[in-house]
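Accompanying notes for the structure given below.
A single protein chain has been omitted; all remaining protein chains appear in their positions.
Right after this comes subunit A.
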Amino acid sequence: MLSKKEKKLIKEMWERLTPVAEDIGSEALLRMFASYPGTKTYFSHLDISPGSAHLSSHGKKIVLAIAEGAKDISQLTVTLAPLQTLHAYQLRIDPTNFKVLLQVSFVAPLSLSLLQLLSHCMLVTLACYLGSEFTPVAHAAMDKFLSAFAAVLSEKYR
């Protein structure tokens, strides 16, 4: 459970990180792909090489979604409702014209462990970026928040 103090800390931290959403997001993804190559299988429809446009835009999307959730943590289920459906079903992107075609498939939703691995890599990215400012107390609050975020995001899996 996040205390009032922790919610405030999380909100403030993500406000500060929003301007560098692209950098933080793409770095977290790159770290995850490097350490956990199995996670790349969920992004086979994108170009996820370092510096690619897909990586930057996807990284940015992820961080902005997290930052949005951080603005009012007690409302996570409401804020994440649209994303819940998106992540419960397989996404297909037509690479020629970037159109998102929603394909209903029960084959492979983004795995729960992928969300945990990305959370871990997000924490590492924040540690590199914030240095000593990423105190144990901030780390604890962030870890709790990202766990809650992942749990709500995966609520529609079954």
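Just so it is clear, contacts are C-beta pairs under 8 Å (C-beta built on N, C-alpha and C of every residue); 3 or more make two chains touch, one makes a residue touch a chain; residues count from 1.
In this text, contacts and distances are computed from a predicted model.
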Chain not displayed: protein name in its UniProt record ("Aspartoacylase", "6-phosphofructo-2-kinase domain-containing protein", "Transcription initiation factor TFIID subunit 8" or "Hemoglobin beta embryonic-3") = "Hemoglobin beta embryonic-3"
Given A:51, A:82 or A:131, the residue that touches the chain left out of view is A:131
Per the whole complex, from A:2, A:64, A:86 or A:123 the residue touching the absent chain is A:123
Subunit A positions in touch with the non-displayed chain are 27, 30-31, 33-35, 120, 123-124, 127-132, 134, 136-137, 139-140, 143
